[in-house]
Structures are given as structure tokens and as C-alpha cells.
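Step one of this worksheet: look at the structure below.
Of the protein chains in this complex, all but one are displayed in their positions.
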Amino acid sequence: MRAFTYQRASSAAEAAKVVYNNREAKFLAGGTNLIDLMKIEVETPTHLVDVNGLGLDEIAPTEEGGLRIGALVTNTACAADERVRRDYGVLTRAIVAGASGQLRNKATTGGNLLQRTRCPYFYDTNQACNKRKPGSGCAAIGGASRQLGIIGVSDKCIATYPGDMAVALRVLDAVVETVKPDGTTRAIPIAEFHRLWGDTPEIETALEPGEFITAVVLPKPLGGKHLYHKVRDRRSYAFALVSVAAVIQPDGTGRVAIGGIAPKPWRVESADAALPDVAAAARALTAGASPTEENKFKIALVERTLAGVMAEARS
Amino acid sequence: MADFEAFKVSRRGVLAGGTVSVAATSVPVVRARAAAQPATPTVPVSLKVNGKEHKLMLDTRTTLLDALREHIKLTGTKKGCDHGQCGACTVIVNGTRINSCLSFAVMHEGDEVTTIEGLGTPDNLHPMQAAFVKHDGYQCGYCTPGQICSAVSVLEEIRKGVPSHVTDDLEGPMKPTNMEMRERMSGNICRCGAYSNIAEAMAEVAGEKA
């Protein structure tokens, strides 16, 4: 880990400005992903701006009937919030399917959105990785790719976005609120927040340099059944092979998003429209997939997991 | 040359950037920065650990785990992976369990930290420690402090109504069932495989049958 200087931010705008002005600076919130990556020098900031004291740890109702979740609300606090449990069960279920109790106690709402891929080649600095070192190549292509992406990937990078929370946020059509270094704010729909890798897998989100997440806003509740099924090789404390977040209405229509297969939570309008037809929805969700030999099973797994979720919704 | 075929298959991705190349050529693996670093930045940090104030001067890179183990010399908290993948470093900070390996000490200015040493001593065991001894909820003992810090916290989290992955009714009351405890303890790996016994130790403390 490189040596770094440390400061506690006094305001979100100030934090954004500091990080904007120093390209080697990073925000530090829960730290559960950043510190992990700093130890192996995948992340090499020389200055950290600790944003934990900014007070963005409240969950408050919005005028539109939704909830505004402060960026520093921990995963545990968000999942345990009575309103979230009651009206946004898919979010609670997605959060508690991720990581471990200890990590969720530390990880934050904003930080979780920025969680970086778990591709093992990204983690191993001896290996070529376009995301870690643009232009160096992708050792994962042709390598151990069982966990990696099948859709929305590119010939530069086949990593996935590894998180769970964002998959639920995607079905909920959440909005990410930010402040920019110039003090202006903006609202980014979750659909546009994570980018496909394309030729620049090192650019993972729509955030601009220094732009700082202040909150995630949930629109008013959708009703329906809220389900999250995460398929993994062990039953807990593991990243998804495939996960399905769904909000399903009594008539079987609804919304569905898939985790573990793409650079972002994968939601396709035509798949939602096809519900409750599982096969059609799954076809829409995996259309254009370009899996490897090792991870092509994920195509069938998407359909089967979705079928299980729909069966549970009916029960 | 049995593997050469596989090597070629990989070229599409790997050779794109040209840093890693085929057999028997020279491969510089550059893993260095250009020049030596300036002197190590240090910061004052005060922690209240097991009720006792500690004023430390620390390299900013010092994790809470290493502050405890290497500076305060409280070595009960263990380093199993240093990457949040095992749970051996679990401590209780301001009443909440966290992985102390994934937190810088400087982030904990003024925090109250409870480690395994703060729960009980060999002559005066905490009820959870005593239950672990009784039910043989450990073998090599290395993950044990983290397991116990988690176990104590898990029962508290259930009491507070924090939901888990196996909670059926998100709005109903939480109970310390066998499945609830097992799921919530899953961030603490025990390679010796004492899980079944730990569940029984926790059930005894929780007053429920495993």
C-alpha cells in the first residue's frame, strides 16, 4: 500500500473539490473495498478524503412518497430500516444476500455502488488487465472465467459488476444524487450509473472526476412481491453466479434485474414486458450474450433462477 | 508444448496490450513506482479499547487490526486474510461488529473498541466464551476470537431486529433460530469446521435450542 495523506472532509462539496484537484485522491467511506484493493496496490491513492463525518447517514421520506437514503447509510442500517423492509423488500433482501454481517455494518450505500469487480485477474497485479492498467490486455479472456460476465462485456474486459444492492436498486429505478466539484448537483438514474466496458473498462460509472454521491433516492413504493434470489457456490459470503431481483405484481407482471452476468445490473425493458412468461423474459435478458465455455451455463441459470423466483412470487 | 494451443487461444485478450508475451521471451513485470516515497505520513489516533484510552502515533496506512495487534499488543484479534474474506479480525466498534482489517485506525478516532480480551479473561469468561469451551466451538483457536465477537454481536443484531438472508418475514420479529445464527455467522470462516458446535454454543447463550 502506498503511503497516503489523510483528511476528514468538512462538506461534500469540499470533498468533491479536493478529489477533483488531486487525481491521486480518493473518497474513503466504509473502506471495505478500497482498503482491500489498496493493500495489493490495485488502488494506489496518495491522499484519502474521509467522508464519514459528513452526516449523510439518514434515511428520510421524499416529497414524491419515496425514500432518500444518505450515501453514508450503512448496508445494515439500510436493510434494517423499517420503511425499506416494508416497502422495498427487494432492497433489504439484496443487501443481506451480500458479503457478511461485519462487512455490511461498515459498507455504505454510496460505496457499495462503486464496488469494483471481483475478476481474479483484476486482483492479481502480475496479470494483464485493461481495467487496472488500460491497454495491458485482458488475461481473463481465455482464462478462468466461470464467474465472469456473459453480456454487455467487450473484447477488452469480461468482468462483472459484483454487487447485490445495485441489482435491487435497478428494479426499483432508484436515482443516484451527487454533488460535483463546482458545487452543482445532479441526479443520475441507476440505469445510467454503471457503464458497459466497451473500449474503456477502466471507466466504470457515469461519475465525473471528483463527483461525489450524496444519496440514493427510491421512487414511491411499487407494491407487489419483492424477491431476491442469489445463486452461488456456497450458501453465504460469496459472490453471485447469477442473481435475480424482482418485484412481481399479483398478476405476474413486474420488473426483473439480473446480477452477476454483466458490467451492470442487467435489466431489459422487453423482459419486463414479457413477464410472466419466464422463457420469453429470460430470452430477452440474455439476448446477445457472448459467454465463454466456462460461463455459458449462466444463460440457463438466468432462466431457471427467474423461473424459481416467479414460482415463489405465485406461492 | 502441450499447452501452446491454450496459449494461442488466449491471445485475443492477452496480447492486445503487449505486456505479456509468449514463451521464452523477456517479460518485464513493472510493479514499481518511479521514485522512492517521501517520509511516511503519520497521524495521532486515540482509541478507547476495552475501556482503556490509547493515544497512538500511527502511519496512516495502519489498519485498526494492526493498531490493536502491533501497537497496543492486543493480539487476541487475529489476522487470517487481511482482506475481509475470513472474519478472524472481527471486533466490536461502538457496539457494532466490523472487520478490523478493512478499516484504518485513523478512521476510528475516539471510537470505543471491544476486542476478545475485553469480553472476558481466562479466569472470568464471558458467557459466550464459556459456551464455546463447553461445546468445543473451536479447534485450532485462530478464528475463535472473531467467532466469539461475532456470536455476541449476532445475538444483539437479532434482538435489534436486523434482518438476514434467511429471514422469511422481513417485518416480523427476529428469532435466534439455528438457521438465523448460521447465516449471520457466515462471515467468520472456521476451517477446522467447528460450525455445528458453535451453533450449539450460541443456542445455549441465546436460550434457544439449536
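To keep things simple, chains are lettered A and B as they appear, and every chain counts its residues starting from 1.
To be clear about the criterion, contacts are C-beta pairs under 8 Å (C-beta built on N, C-alpha and C of every residue); 3 or more make two chains touch, one makes a residue touch a chain.
Just so it is clear, contacts and distances are computed from a predicted model.
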### Among "ATP synthase gamma chain", "Oxidoreductase", "Putative ABC transport system ATP-binding protein" or "ABC transporter permease", UniProt-listed name of the chain not shown
"Oxidoreductase"
### Message
Need the list of shown chains touched by the one chain that isn't shown.
### Response
A, B
### Per the touch definition above, residue among A:127, A:160, A:178 or A:286 touching the missing chain
A:127
#### Entry: Given B:64, B:88, B:113 or B:162, the one touching the chain that is not displayed
B:88
#### Entry: Residues in chain B touching the chain absent from view
1-4, 6-7, 9-10, 14, 20-21, 23-33, 35-40, 59, 61-62, 66, 69-70, 73-83, 85-86, 88, 115-117, 119-123, 125, 129-130, 132-134, 136, 138-145, 148, 166, 178-179, 181-183, 185-199, 210
### Query
Taking the full complex into account, what residues of chain A touch the chain not shown?
1-3, 39-41, 118, 120-121, 123-124, 126-127, 139, 142-144, 146, 229, 231-239, 241, 278, 297, 300-301, 303-305, 307-308, 311
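The rule is short, and it goes like this: only the chains that are shown with their structure count from here on.
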### Message
Nearest whole angstrom, what separates the Cα centre of chain A from the Cα centre of chain B?
### Response
22
#### Entry: Interfacial residue positions of chain A with respect to chain B in the complex
1-6, 28, 31-32, 35-36, 38-39, 41, 44, 48, 50, 52, 76, 79-80, 82, 85-86, 89, 92-93, 96-97, 99-103, 105-106, 125-128, 130, 133, 135-143, 155-156, 158, 235-237
### Query
Across the complex, what residues on chain B touch chain A?
6, 9-20, 29, 31, 33, 37-38, 40-41, 43, 59-61, 63, 82-84, 87, 90, 96-99, 101-104, 106-107, 150, 153-154, 157, 160-165, 167, 170-171, 183-184, 186-189
